[in-house]
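With one protein chain held back, the other chains of the complex are shown just where they sit.
Read from first to last, the chains carry the letters A and B; within each, the first residue is number 1.
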Amino acid sequence: MTPKKKAKAITKGSAKKTRPRKRAAGAGRSSSSTDYKASWKAASDSSRSDAARIKDFGKLTNAICDDRAVLNGMIGVLRDVKTSLDVRLAALAALQAASFATIRFRPCRPPYFAALRALATDPEPEMRNRVLGLLMREQDSLAQKLLLDGLKKPDKALVPPEKALQLLSYDVKASAYPIARRIVEQPPSSDAKAEALRLLAADAKSVGIFEQRLLDKKESPEIRQISAAALQALAPEKLQQYARDIVMDTTESPAVQATSLTALAQFGKEEDLSKDEVLSKRVERIQSSDAAQQIKQSAKQFATKYIEK
Amino acid sequence: MDVALRINNSADPRARYVTWAPSRCSIRVTNTTGIIGLNVGVELRNRPSTAGGQVLFSRNATGPWSATLNLSLPRIGTSVPFFVVGRFGRPSLADRDAVIQVRRGTTIVLATPFMVRIRKDANALTPAERDRFIAAFAQLNNQGAGRFVDFRNMHTNAGSPEAHGAPGFLPWHRAYLLDLERELQAIDPSVTLPYWRFDRPAPNLFTLDFVGVANNIGTVQFSANNPFQFWRTDGVPGVNRRPFFNTLTAGANVITEAATLALGTTYDGFQGMEGNPHGNAHTSFGGFISSIGTAARDPLFFLLHCNVDRLWARWQRQNNRFDAAQAAAFDSNLPAGNRIGHNLPDTMWPWNGLTGAQRPPTAPGGSLAMSLSAPAPGPQPRVRDSLDYQGRVTQSARMGFDYDDVRFV
Partner (left out) sequence: MDLQVLTAESSEEQFAALVETAVGSQSVRLLLDLLDERHGVYEERSASTVARMRGWLLELISRLPDGAPDSALPYVLEELDSGRDPYVVAAAARALRSRHRPDPAFAPYLAQAIINVQDHDEFITFAAFGEYCIDESGATTAEAEVRATIDWLHSCPTTTLDCCSTQPSFSERSFAGADRRTLDEIATIPLQDQVSRWTTFGEMFQGRPSFLVFFYTRCDNPRKCSLTIAKLRSLQQTLLERGLAGRVRTAAITYDPAWDTPDRLRGYARNRGLHLDEENRVLRSSAEDLLSIRRYLELGVTFVESLVNHHRIEGFLLDSQGRVARRFERLMWDEEAVADSLNGLLGEVESHEQLVSKRSTAEIASTITSAMAPLAVLGASLIPKCPLCWTAYMSALGIAGLDRLSYPYWLLPLLSFLALVNLGSLWLRGRANGRMAAFYLGAAAVFVVLMPTTVLSPAWIRPAAVVLTLAASLMSVSNALDRLRVHLQLATHRKPAGQPLRNSATTLDAEARRPLLRKFSRFVLRY
């Protein structure tokens, strides 16, 4: 369609307000009118058991896009802090599932999104957790602001720091790197440190941080494995060399050796590794030793690719 | 005496992959030493085995099918056509574990290895099958720098109207999965996409050695020898996925398979499965998989959609809905029609390369990957091409994939 025709088509309908259509053009007859009205009546009946209501919510996914009353009612249940958490979460799941029908969900999105923003500070931690995740996956600026504020001032935190860091990684431009670096140096918890490192794994300037942690035998295997994965993307040639050194070092952690062997097997240069007899001998010794199953499996992967060919 | 065998109309070993649907084959004499007379009789059969792939033979695409086939081959080398179908219930476990033996009397004159390559339940894969799949997938991802980035970019908010909320939802995803699967097969031809049967527990799927186990905040952990530990999308390593159900003992919060198949006997009823179970399967988790824009960042997403596609395949077989000319097989919404990309004759983005206007601004990934074992649906598939995936209506429309529990014969 040329820009002229496109402009014409749009302007023909410009005066109308957008509202959910009874049936979006070409969207299919996806919800029978009688069925969903009955389901909605049952679901919105607060005298019924939570389990029964949750089951009914599951049947209303398609109706949300077709009927504004169902949409508004569902959002009302979601926002109602007096309703049980499980029922509210079921309403959230139904709305979320409906959002997958992108075209039909268009007019529903503004009120849905507004509700999510309101719920970012919900008294229920699980609700905040889920809602902030949904918002951050849409790279919402309010959610970013709330999470960063919570990291800078723990008394304002809406979720634990590791969760905040995890969610902030959805947007690499969220300006979270400075605080992530601080947390790596002074972690409130090991989980927070791990998530801070994962977030920094998208930062090309953090190669030094990952090198330091990978090579530090005092670090936990999880931190070292995260560092190896980060380096494989940020500085692959360095990681390949470190991985080889780690495999050759008999005093190394088996878990880190297993990760190193996997990195070599998956991403190593075939022309170099197939000629590396010293490394091959080491791998064969690992295979025949009584080492942990994990490392033996990685050794087998390596051997299959580079030794047994 | 020597003979030459062609599977899927090709002598290329890369074409030697069959499914439950008929594959066109041919055989001819290439060396007449020891042949007396104008013709020579041969018998085609499977190599005896208790496990691994097996086929059935027939002279015609419509059967009857049998475990052996006797053919008379002209001495002068004229090709004799025949068909094979994978024997239902006997898919291959590894590449080339199936063998067609050509016998003349008691002498085996030719033994051609091939594979009955079938999409399977992820929860039931052997460790070797699982590991091959993961290795190929991780290589396709290549820490965020591999071809997988195209598949991630095909399934974003920008491209979502091409694939969701309209009747083309199922055809589009079928083409999408096939494209990905063929890319995986370019790395390891023995690999198929497994499906996650989301209405049942899948304790072998949600493990450190497969799609990972989430910690309490939803960061997925992998074992040290799982290549997925190097998974990276959008520049960020790892997978975020927090299940809202017990993955070891329960299925996702979806309607049962029986209820799904009972959604309607016509497409416009069945397509409601986009909401439940499809949407519900997505939203049974927090994390990447629960939002359209980020869902393709999680490898599990493809196993989820493989099951969605399998459900469609099962519904098609149950109701005989393979023919695009049949009104009940698709919701064309006539006379108004559907949004562009959701009508039977429409080509599908991104494989059609169309951008701008009603289409997204770019078309990542180029045309749909080709396969030597099945030329369909072609580089720029149309919506209607996705329906006849087994070639029931037109034999040449066969797309080269099948499910372990959706038979052809």
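Operating definition for what follows: a contact is a pair of C-beta atoms (placed from the backbone, for glycine too) under 8 Å apart; a residue touches a chain by one contact, two chains touch by 3 or more.
Not measured: the values here are computed from a predicted model.
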| item | value |
| --- | --- |
| Residue of A:Met127, A:Ala174, A:Ile223 or A:Leu273 touching the missing chain in the full complex | A:Ala174 |
| Among B:Gly212, B:Gly286 or B:Pro360, residue touching the chain not depicted | B:Pro360 |
| Chain not shown: contacting residue from B:Ala11, B:Ala111, B:Ala128 or B:Ala158 | B:Ala158 |
| Residues in chain A touching the chain absent from view | 3-4, 6-11, 14-15, 17-18, 102, 106, 109-111, 113-115, 117-118, 138-142, 144, 171-175, 177, 202-205 |
| Touching residues (missing chain, whole complex) on chain B | 145-147, 149-150, 153, 156-158, 160-161, 234-235, 355, 358, 360-366 |
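Everything that follows uses one rule, which is that only the chains that are shown with their structure count from here on.
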| item | value |
| --- | --- |
| Separation of chain A from chain B, taking each centre as the mean of its C-alpha atoms, in whole Å | 27 |
| Residues on chain B engaged by chain A in the complex (per definition of touch) | 131, 135, 138-139, 142-145, 157, 160-161, 164-167, 215, 217-219, 223-227, 229-230, 232, 234-238, 240, 244, 253-255, 267-269, 271-272, 274-276, 278-280, 282-284, 286-288, 290-294, 331, 333, 336-339, 342, 357-358 |
| Of all residues in chain A, those that touch chain B in their complex | 1-2, 6, 24-31, 58-59, 61-62, 65, 89, 93, 96-105, 129-130, 133-134, 137-138, 160, 162-163, 166, 169-170, 172, 191, 194-195, 198-199, 201-202, 221, 225-226, 229-230, 232-233, 236, 254-256, 258-259, 261-263, 265-267, 294-295, 297-298, 301 |
